[in-house]
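Note that one protein chain is taken out, while the other chains of the complex remain in position.
Chains here go by letter, A, B and C, matching the order in which they are written, and residues are numbered from 1 within each.
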Amino acid sequence: MISLNSHPSGRHFLQIPGPSPVPDRILRAIDNATIDHRGPEFAALGKAVISGMQQIFRTSGNVVIYPSSGTGAWEAALVNTMSPGDLVLMVETGQFATLWKKMADKLGVRVEFIAGDWRHGVDPMAVEARLAQDKGHEIRAVCVVHNETSTGSTSRIHEVRKAIDRAGHPALLMVDTVSGLGCADYRHDEWGVDVSVSGSQKGLMMPPGLSFNAVSAKALAAAAQARLPRSYWDWAEMVAINPSGYFPYTPSTNMLYGLVEAIAMLLEEGLENVFARHQRHAEATRRAIRAWELEILCLEPAEYSPVLTAVVMPDGHNADRFRKVVLENFNMSLGQGLGKLSGRVFRIGHLGDFNDLTLCGTLSGVEMGLGLAGVPHSKGGVQAAMAYLAETAAPAVVKAG
Amino acid sequence: MISLNSHPSGRHFLQIPGPSPVPDRILRAIDNATIDHRGPEFAALGKAVISGMQQIFRTSGNVVIYPSSGTGAWEAALVNTMSPGDLVLMVETGQFATLWKKMADKLGVRVEFIAGDWRHGVDPMAVEARLAQDKGHEIRAVCVVHNETSTGSTSRIHEVRKAIDRAGHPALLMVDTVSGLGCADYRHDEWGVDVSVSGSQKGLMMPPGLSFNAVSAKALAAAAQARLPRSYWDWAEMVAINPSGYFPYTPSTNMLYGLVEAIAMLLEEGLENVFARHQRHAEATRRAIRAWELEILCLEPAEYSPVLTAVVMPDGHNADRFRKVVLENFNMSLGQGLGKLSGRVFRIGHLGDFNDLTLCGTLSGVEMGLGLAGVPHSKGGVQAAMAYLAETAAPAVVKAG
Amino acid sequence: MISLNSHPSGRHFLQIPGPSPVPDRILRAIDNATIDHRGPEFAALGKAVISGMQQIFRTSGNVVIYPSSGTGAWEAALVNTMSPGDLVLMVETGQFATLWKKMADKLGVRVEFIAGDWRHGVDPMAVEARLAQDKGHEIRAVCVVHNETSTGSTSRIHEVRKAIDRAGHPALLMVDTVSGLGCADYRHDEWGVDVSVSGSQKGLMMPPGLSFNAVSAKALAAAAQARLPRSYWDWAEMVAINPSGYFPYTPSTNMLYGLVEAIAMLLEEGLENVFARHQRHAEATRRAIRAWELEILCLEPAEYSPVLTAVVMPDGHNADRFRKVVLENFNMSLGQGLGKLSGRVFRIGHLGDFNDLTLCGTLSGVEMGLGLAGVPHSKGGVQAAMAYLAETAAPAVVKAG
Partner (left out) sequence: MISLNSHPSGRHFLQIPGPSPVPDRILRAIDNATIDHRGPEFAALGKAVISGMQQIFRTSGNVVIYPSSGTGAWEAALVNTMSPGDLVLMVETGQFATLWKKMADKLGVRVEFIAGDWRHGVDPMAVEARLAQDKGHEIRAVCVVHNETSTGSTSRIHEVRKAIDRAGHPALLMVDTVSGLGCADYRHDEWGVDVSVSGSQKGLMMPPGLSFNAVSAKALAAAAQARLPRSYWDWAEMVAINPSGYFPYTPSTNMLYGLVEAIAMLLEEGLENVFARHQRHAEATRRAIRAWELEILCLEPAEYSPVLTAVVMPDGHNADRFRKVVLENFNMSLGQGLGKLSGRVFRIGHLGDFNDLTLCGTLSGVEMGLGLAGVPHSKGGVQAAMAYLAETAAPAVVKAG
C-alpha cells in the first residue's frame, strides 16, 4: 500500500506554481460528509459558490463550475463558442498557450498562432494589427493566457481588450486565468473579457478538481450558434439550472465545501490585499535571484508574474538535476521547465496560502541547493529578500483575547 | 456564510442511491496535503490507483481515470469510439439510459433506442434480434446500463454479450456501471465488455468527482479510427502516460488519495463479500416493502438491484411529499423519482459503506414516514427485515487485543 | 501496526453510555493546528470555553477546566474542599457513586455511605435525616451522582439541596454530573450546587480528555481552608489566571477547539430542546423494553435516566454474552453491567449526537441480538418505539437554499 506520508520530518515545501499548498481550513471543509445534491440543503451551497465566484472573477454574469481540471475549462470555452473549422487567434506566450492551441487543433478549431519567445506576455499591438487585417471578421475569438505558468510572464488583458476594440473587431476575448485568478488582479467585466477560464488549485488554494468559466452575455449568445458537439461542458444546461442552486449532473460536492472556504478566505483578506501580497513576495523573490546573479526568464518588468518566477539556469547546468538536489536535500518541490524550456529553467511558486517566512524558507532551499548542485551563483539571495521583506513589512493586527 | 452542519442532532441518513455515505477513512485520506503531481512521490500514487481500479473492474486492460463526474465518463466512452453520425443501439431501461441517449444525440451520434417500461433490465433477446437485422453492421456499439439507478433494475450484461456474439455482430459493448461497480458483481474482461463507465460516488464510497473508463483492446483500436473531436477525454494521451504513474493534465490528487483507501477497503472486505452484503440488504429491504404492501418498481426478480430499491407510491400519493416528510421528521434523504417517474416512486439506497443497523434505521424512517404522510400501508416492514437479517446474520470476527 | 478501522462495513453503533459518538463538526475542530497557549490568539479561545461552559452548567460562578478524564474532576472536587480525615456523606446509587466513595477513601477523606439498591436515585429524605442527626456539623459535604451511568437512574438534585437546607446544615453539595450535563436538565446556580463535576465525553459529545468543576463561592471559600495536598487540581491558580483566558499549565488546546464547537452545537439546538430530545428517546427505548417484556433496572419512573437505560437480563442469561453477540453480528457496542451488576444488565446509551433513526437502528440491534442470543423476549420492541417516535415527531425546519 502506498504511504501518503513518505516525506522526511517536517512539512514539505510545495513551491511549484500550483497546485499550491491547501490550507487546513479548506481541507477540513472538504472532508465534511457528502450531502444529497438534490436536497434543500445543497441549494444554499450551490448558490454560495456561484455568487462567491462572481466576486472573485469580478463579474455580474454567469460563472459555470465544472467537476474537472482546469484543462476541462479550456475545452468548455472552445466547444461552447466554436463551430468546426472556426478560426481563433492565439498568442504563443509559453507552454500553456501552446497546449491550449493544440487542444483547439484536436477539437477541429483552426488556430492562427502569433509566435512568441516565451519571455514576454501578449503584445496587444500584434493582436490589434492582425485583427485589423481581418476585414471579413473570420477570427471568432482571441484566446490569451493571463498568467503564463510556464514562464512567469503575465499579459495585460485590459490592453488586449482595447486592442480588439481599436480594431473594431467582433471577436470574443477568451482568457486563461487558471493560475492568475486569486493571485493577480483580474476583472472579467471591467476588462471586457467574454470567457474567463480558471481552476481550483492555484490562487484558490484548493486541490485540483474544479474548473470555471466566467461567461459574458456575448459569449452566451455565441454559444447559441456554435456547433461543436458538447454535452458535459454545455453552458446552456448549467446556466438554466444554476440559479436554483443545483447542477444538471452530480457536482463535486465536497470540493464545493472547500470552495466556500476558499472564497471566504480571499474575501476576508480582501482581494486587493491578496494581490499586493503576491506582488511583494514576487519582488522579494526577484531580488534574491538578482543577488544570486541568475537570470529571470521574463524580460519585461511590467509583465513579471506575481504568482511564480522562472529562473534561467546557467549554460551547462541542468535545471532538473538541480531540482532533484533540492527535493532530496531540502524536501522542497520546485516547478520544472516545461516544453522547450525543459531542463533550462526552474520555477519558484510564491502563490496562494503563503507568507514571508515560508518564502524565506523557500529561497533558502534554492540558495543552498544551488551550492550543493554546483551551480555558479553569488551568495546573499535570502539576505536581499529579507531586506526587502523587512523594509516593506506591515504588522498584522493579531487578535487579542 | 453557509453552514455545512445545518442538520439537527445526529448523523444524517443519506439513503439516496448515491452519493453514498463516505466513510471517515476515505475522508481523512482526501484531506491530506496536496503533492506535486509531477514529482516522484506521485508516481506511486498514480500506479496504485490504476492497478487498484483494474482489480475492481476485473480487467487486465486499461483503466482511465478522469477528474470529472460520472457523466463525463459517458461522454468519454462516446467521443473516443464514435465518429459523427455513427449509429449506436441503446435500451431504455430508465432515466439514466435516457440521459445517455440524449447525450449521444447532442454529440452527433445517432441512437436507436429500444423502448422499455422502466421496470426491467435490458432484454438480451431484443438486442440480439436487432443486431441480427443489422446485416451491414452499421451499429457501432451497444450501450446499456448495468444498474439503472432510476429504477432499481439491473441488466444481465453477460447475457447481452452472448446476444451480441450469437448475432455475430462486431459492435462494441459499452456499459454504464456508474452505480453498479463495487456493489454488484461486475467483470469487465470475463463478460467481454469493451468500455465500462463508472464514477466514484456509489459503490466506491467516495465523494463525486472522479470517473472511470475501463477500455478493451478492441475499444482502443476503435478509438484510433473515431473522429468525434476530443481532447480532455482522449484515451490516447492517458494510456500513453499512465504506465509511468502520471497523467497528461493535472489529476484530482486529493480524490486519488481517497481512491487508494476505497480500493483497499473493498479488497480487504473481498469483492464477493461486498456483493453478498449488498444482495442481503436488498432482500431485507424488499421484505420490508412487501410487508408494507407496497409495490417494488422492478418487475423481474432476477433483475432486482442490490444497490437500491425503487418503491411505487399508491395512487393519489405523491412521493416527493412523502420524501419531504421523511427528511423533515427523520433527517433522512431518500431518492426522488426521476424523469417520467417523478412523484411516483421513491428510491431507497442501500449501498456502499452500509450495515444492518443502518438499514434498520433507514427502513424505520420509511415506515414512520409512511404513517406520518398518510400513505396507506401495513405495519411490520422493519419487523420483516429484522427477521431476515437475524436469520442470515454471520458474526464478524472482531479483533481482540 | 494497529488499524483504527478494523470494523466491518458501515458505521459502528457506539451505544454505550459514553463516550458518545463525536460529531464530525467537533472532530474537525479538534484537528486544527495547535497554537501557542501563551499567545494572544489563545486568550480568545480560553475565554470562549470558560464562558460557554458557564452557560452549559447554568452558573455565573467559576468553571475550572482540566486536561484529564472525568475521574480527575472527582478528585479535584475532593482535594480542593477537604482536609485529611474530613467526613462526607455519599449515597450508594450505583457503581460510580461507589467508585467516588473509594476515591475518597484513598485520599484520606472519611465517607459515610448511605446504602442503596442500585435501582433508585438518591433519597432526599434519607439525606435530610442523616444531616439532621449531625448536630455538630461534622459532615463537610454531601456528594451525590446526578445521573448514575451504571444504572440509568437520576437523582433529584434540587430536592437534595432542599433537604440540606431543611436540615439547616452547612455541608457543601457536590454533584457528579459527568453523564448528566448536556443531556439532562442541570442548573448549578439555581439548584444551589457547590461543586459540579463533569467530563467531555457524554452530553458534550467530545472525546474523553477534558473534565470540569463548576465551583460556588462557598466552595471556593472552603478551598481556602482545605488542607489535602493538591497542585494539579488546585482551583486557586486556575481561578486566578482564567479571567485572562489563560491556564496555569499547558491546557489541552486541541480539545478546547472541540469544546468550542460542542458548546455552540448545544446552544444552537437550545438546552431545553436537547433535554427534551433525550427524554423522548429514553421513553421510546423504555417502550421497546416493555414490548420485549424485559425489565428496566431503574424502579422509579420519576428517576428514569434520559441518558441511558439499563436492562435486566432474564435469569440464566449472561448480559456479556448477549453483548458479544450484538457486537459481532451487528457492529454495535452496548454498555456492560458494572460492579455487582456485571453480567446481569446491559445498558443502552441514547445520548449525545443522536437521532430517531439511529435509535431505531440501535433498538433493532438489541431486538435481533436477543433472538440470536436465545434470550427469552417478545418481538415488537422496535415497532413500539417507532409508534411513539412517530406520534411525537416534530418536523425540523430544513434549510432551503
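Heads up, the rule we're going with is that contacts are C-beta pairs under 8 Å (C-beta built on N, C-alpha and C of every residue); 3 or more make two chains touch, one makes a residue touch a chain.
In this text, all values refer to a predicted model and were calculated from it rather than measured experimentally.
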Touching partners, among the displayed chains, of the absent chain: A, B, C
Per the touch definition above, residue among A:Ala129, A:Ala240, A:Ala302 or A:Ala393 touching the missing chain: A:Ala393
Sole contact to the chain not displayed, among A:Ser244, A:Asn329 or A:Ser342: A:Asn329
Touching the absent chain when the full complex is considered, from C:Glu75, C:Asp185 or C:Glu303: C:Glu75
For subunit B, the residues touching the chain missing from this view: 24, 28, 31-33, 39-44, 46-47, 244-245, 398-401
Subunit C residues that touch the omitted chain in the full complex: 1-2, 4-7, 11-12, 14, 16, 18-19, 21-22, 27-41, 44-45, 48, 66-72, 75, 79, 84, 103, 106-108, 199, 201, 207-209, 228-232, 234, 249-255, 257, 260, 264, 327, 333, 336
Where the unshown chain meets subunit A, residue by residue: 3, 5-11, 13, 21, 23-25, 269, 274, 277, 325, 327-332, 353-362, 364-365, 367-368, 371-372, 379-380, 382-383, 386, 389-390, 393-399
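The definition used in the following text is that only the chains that are shown with their structure count from here on.
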Distance from subunit B to subunit A - Cα centre to Cα centre, in angstrom: 34
Subunit A residues counted as touching two or more neighbouring chains: 28, 31-33, 39-41, 44
